[in-house]
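Just below is one structure, and these are the notes that go with it.
Note that one protein chain is taken out, while the other chains of the complex remain in position.
Think of it as A, B and C in the order they're written, each chain with its own count starting at 1.
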Amino acid sequence: MQEATMVKHLKIAYIGGGSRGWAWGLMSDLALEPALSGHVALYDIDFEAAQANEIIGNRLQDHPDAVGRWRYEAVQTLPEALKGADFVIISILPGTFEEMRSDVHAPEAYGIYQSVGDTVGPGGAIRALRSIPMYVEIAEAIRDHAPNAWVINYTNPMSVLTRTLYEVFPGIKAFGCCHEVFGTQELLAEMLEDMTGVTGVRRQEIEVNVLGINHFTWLDRASYRGTDLFPLYQAFAEKYAEEGFSTHGQKDHWMNNSFASANRIHFDLFRRFGLIAAAGDRHLAEFMPNTWYLRSPEHVKQWKFGLTTVDWRINNLQKLRERSRRLVAGEETFSLKSSGEEGIAMLLSLTGASAPMITNVNLPNRGQVASLPLNAVVETNAVFGANSVQPVMAGSLPEDINNLVTRHVYNQETILKAALTKDRDLAFRAFLNDPLLSTLTPSQAEELFTTMLNNTKAYLPGWEL
Amino acid sequence: MQEATMVKHLKIAYIGGGSRGWAWGLMSDLALEPALSGHVALYDIDFEAAQANEIIGNRLQDHPDAVGRWRYEAVQTLPEALKGADFVIISILPGTFEEMRSDVHAPEAYGIYQSVGDTVGPGGAIRALRSIPMYVEIAEAIRDHAPNAWVINYTNPMSVLTRTLYEVFPGIKAFGCCHEVFGTQELLAEMLEDMTGVTGVRRQEIEVNVLGINHFTWLDRASYRGTDLFPLYQAFAEKYAEEGFSTHGQKDHWMNNSFASANRIHFDLFRRFGLIAAAGDRHLAEFMPNTWYLRSPEHVKQWKFGLTTVDWRINNLQKLRERSRRLVAGEETFSLKSSGEEGIAMLLSLTGASAPMITNVNLPNRGQVASLPLNAVVETNAVFGANSVQPVMAGSLPEDINNLVTRHVYNQETILKAALTKDRDLAFRAFLNDPLLSTLTPSQAEELFTTMLNNTKAYLPGWEL
Amino acid sequence: MQEATMVKHLKIAYIGGGSRGWAWGLMSDLALEPALSGHVALYDIDFEAAQANEIIGNRLQDHPDAVGRWRYEAVQTLPEALKGADFVIISILPGTFEEMRSDVHAPEAYGIYQSVGDTVGPGGAIRALRSIPMYVEIAEAIRDHAPNAWVINYTNPMSVLTRTLYEVFPGIKAFGCCHEVFGTQELLAEMLEDMTGVTGVRRQEIEVNVLGINHFTWLDRASYRGTDLFPLYQAFAEKYAEEGFSTHGQKDHWMNNSFASANRIHFDLFRRFGLIAAAGDRHLAEFMPNTWYLRSPEHVKQWKFGLTTVDWRINNLQKLRERSRRLVAGEETFSLKSSGEEGIAMLLSLTGASAPMITNVNLPNRGQVASLPLNAVVETNAVFGANSVQPVMAGSLPEDINNLVTRHVYNQETILKAALTKDRDLAFRAFLNDPLLSTLTPSQAEELFTTMLNNTKAYLPGWEL
Partner (left out) sequence: MQEATMVKHLKIAYIGGGSRGWAWGLMSDLALEPALSGHVALYDIDFEAAQANEIIGNRLQDHPDAVGRWRYEAVQTLPEALKGADFVIISILPGTFEEMRSDVHAPEAYGIYQSVGDTVGPGGAIRALRSIPMYVEIAEAIRDHAPNAWVINYTNPMSVLTRTLYEVFPGIKAFGCCHEVFGTQELLAEMLEDMTGVTGVRRQEIEVNVLGINHFTWLDRASYRGTDLFPLYQAFAEKYAEEGFSTHGQKDHWMNNSFASANRIHFDLFRRFGLIAAAGDRHLAEFMPNTWYLRSPEHVKQWKFGLTTVDWRINNLQKLRERSRRLVAGEETFSLKSSGEEGIAMLLSLTGASAPMITNVNLPNRGQVASLPLNAVVETNAVFGANSVQPVMAGSLPEDINNLVTRHVYNQETILKAALTKDRDLAFRAFLNDPLLSTLTPSQAEELFTTMLNNTKAYLPGWEL
């Protein structure tokens, strides 16, 4: 449609990123985009990590394929990072992997297994309690130093953390960004090839209506060039219900790769509920009672998806740190390639550098999902235009699915309230009501809660534990 | 305030009542009320039972204490009963005790115990599926033959059946009537005696704000003559948390009487959630996950409440039938006494015979409970005036309790939809999501559902089972 | 029902009252009520007036009929008045009669006549702009010094001033109190005598459903002992449409008394719209376009209601001042009699000293009037209980009437916003949209607005005029 416009002198504040992977993807994407230029302030509680990224980012400018002009600068304070920012990107690790080890693995003693442990379930709840105070601080700083900036949140638990930003600063222009829906669009594209022989379909060509909450999102409409994909998906789900089906992005994976799956949960949920769940199996499993998919490691294996251990994450971080060292030292050079994230495309639309785009996003519910509580952070499609993000009216979930989603919405609202008021009892009520704990007695759940809360207490200042 | 006005020539259509107890209470109440007179059409699918009640009711007119003038007449069809009715009272037994035996006891094979089995839980779900078609028929008949009558529903599951009436005939003037809240007011009155020595307080003097759904209703405010009762209840709940406390209406009971309890669940819920639950322990237990109060008969005994067996009900019905025979034969005479139900007081206000009254009632949510879904049937206080029932704005439940209630609301909406569309899969999804089944795997639940549905199939015409 | 309970040591803060009439009514009512006692802090910007009231109030205690024990004390600051208050009563004259002279009479130069000039119309708009800053100050003081007190507002424009209290302090427990609906209940009671010969009916026996905004309230249901009064009112309105009908409270009045009317506007509105307007004709006239009832003094005479001149008010105040002098000097003694206001009855219910009562009240809309904007202050019935005021769900106005009411609601919201932001242009947009100005061109309206605003500028600190 409209040709791209050149937008110069943007300031981006990047909060977090010490864990490297995300930050490098952004740097790469920015370097490849000719329409934008400016500078990026890097803020991380690990200042050395930010400094390493400053060196790596600035070195990228010498890369022969780099067309966007960007200057990187590590800063020591949040206000410094935010001052004058047009965009704020938040991607932090709340706490360390030691706390995450407790989040993910402590419940195993009670027969509760978690595939990710960062969104819902006991792990998600504790992680939220730990992260919310950090997001309170960030939201206050944005209110005071960059009230007109667009704020893009990538951190999990995404719904509750984006919700925290709005609770603290209702005028914030923030949204949560997640690529899980894209994976389901890719699955539908590969289904076309598998079932009809049509090849080369890009995920963007799969039109979908998105509604739900982050990592528990649903599609009630999907089409390709005007053809309704639901009947085909029905046949596809029947065909692969037992055996499973992995996309190219997931191939050879689920046995060896803790991020992969064979989509058996996708197929099971579709056959039970009639809508297409639009997140990876690892996430979806955690939203259902633990008798469904997560009651034992063997059971998980039957469902053909992986449990991502924290040991794997620690090992992976070690590799990233080593790579960071090599990049800083100039021993390794980036090969620039697009990350596939929509972040840059969003920046282009938000700055007016390109025409409006439609993609899925997490925003407070103003009625875009009619059946979910107002103000909770929900995921739907939205139109990104110049200085504007407008959700589309996505309609309602059917009562049965809505019930499953609403339970998590109110749990998250309860956790937020508990975190803001440092109310241990209230936090426990939300914890206890999580579907993954549905087989525990209240006293077993209380025991587990006490253990897990204790393991994260360094991040709960002011709580009476 | 206003003195009573005499209202003559009322017509009441009484649907059901073959099970005797309720019908006789109403007859007794009507006989004792001087301000009203008219006639009552008795309709029951068991016409002989209706005829017996006709004889018993008309005989009451000769009772020396009877001051209201009423003529009773058994009729053979619903339209005949409804024609010209000012009030319709519905109190039916949906199916027989054989079906109820399955509702209540079939789940025991899976370790699921139910104390009543007529509201929620597996028993409540199946009972709803069986009753909804009956209520569809009743609602259509009211729409066609008595569209302006006030309709008082006493049958369980009350929320979903009252909801059915509105679904079929949105213009209906119906409400559901339940005395469980009164029991909690009595508990508070007896607490005053136990804790402060104040005696002689009537339940009507305990002001409460009521909000929730039938049998899972909550009080967020309770006072006596301007004194907030919550601090006192806190101490009371601590004092009797372990030992329990039975009201006069419950005394010497819970061990011997399947309707009694020691209110330990009342106290436990208050200590956990901070609001006062306002239904009997037997009902409250069924709304929570089965790991809480109902995981075994021994566990129930520890919580000091009774499981009402269907054998007990059958035995009790036998006694009522025998008593009916004696009353018809003139071998026994009624001793008239007020039932304690508010039905007659409501009639007086609705006819304008006495001033408006405030009591709790079940009505579609138009916002009286701001935090629950619109149109679901909720329980709050309402003002009963001449030809008018207006709920008061009761506010919102806190998020954590609201979550527990909403889960049942959507389950009930799903069951209603499933019953109307005869959709087995949808019905199963609601069944599976009931908290009492939270420890079962989907396939165990499916097995149980199939058994129970099969046991009630005579009442599911048109279903593919 | 419940016998009265004795409530001692109440503290009431009375703000305003220098204009005497209201204050004396309250003193009289308090003296006659045996169930309450305590002390009243009198605060007025005219401290001498407060001191006079202190003397008059304390002297009342010696009156032989005085049964309530009350101590009165004039205080010099708002915080002093509010500290420890259980109730706050606000009844102020915003500005002086000089400002009111402009409000009421300045528009006459443009052919715009006003019968009261304190609610809507050009006079109501300017009065609101002048009063809102005063209410901001009061609301802030209540928030800081008596956040848990019940606040009863009697000052006009009532809707917008009560709205201001909630805007500044959302947690306030305030409501607006007005007796205009009572006058319509009296009209209906006298109609019963005139049309059917039934005598002695008290206004409280007329059950009504109230919905709308203050002084533009409507009844969509009215009954007496169960008999619908609408058909009778239809005949009554036809009978007296031309001639008019004055109640005892209005008799011999409308020609001589600027507060009286012959209810011709009541009848005209009923014949046009089918609902009963429930405020005096003088108020109702001001809500309609000026071509309807107020286009000239002659036209007003034909409609048989009075224009209350500010000269009359000044003269009346002079008499009250003289009477105050005599009362202070002990030259005159009060004859205690009930004012007919419901204020004391409300206090009894709010303190729990008597059973809950139902009466009409002005409160923020939480859905009690489904068809009007949320948060606007609307008038409906409410249940007054111990420490609780709960509106009843009053339903919706029909679209045509709703349209007339909504126009004023949004005008008032606009005025509030303009007053808070000191935005002259925005204030003018609301002014210009008032129905009484519908015959003016925008430039004529601007000229009038400038004049009127200038006349009140002493009360608009910080405005750019």
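In this section, contacts are C-beta pairs under 8 Å (C-beta built on N, C-alpha and C of every residue); 3 or more make two chains touch, one makes a residue touch a chain.
Model, not experiment: these values are computed from the prediction.
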Fill in the blank from the handout: For the full complex, contacts between the hidden chain and the displayed ones involve A, C
Completion exercise
Filtering A:64, A:171, A:197 or A:226 for touch with the omitted chain leaves A:226
Practice task
Out of A:45, A:109, A:235 or A:358, point to the residue that touches the absent chain in the complete complex.
Solution key: A:358
Completion exercise
The one residue from A:204, A:309, A:339 or A:375 touching the chain left out of view is A:204
Fill in the blank from the handout: On subunit A, the omitted chain is touched by residues 1-2, 5, 7, 204-205, 207, 209, 221, 223-228, 351-353, 356, 358, 366-368, 370, 381-383, 385-388, 390-394
Completion exercise
Hidden partner sits against subunit C at residues 272-273, 289, 291-292, 295, 399-400, 402-404, 406-407, 410-411, 413-414, 417, 425-426, 429-430, 433, 435, 438-442
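Here, only the chains that are shown with their structure count from here on.
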Problem - Centre-of-Cα separation between subunit C and subunit B, whole angstrom - result: 44
Handout entry: Sequence positions of subunit A contacting 2 or more other chains
Key = none
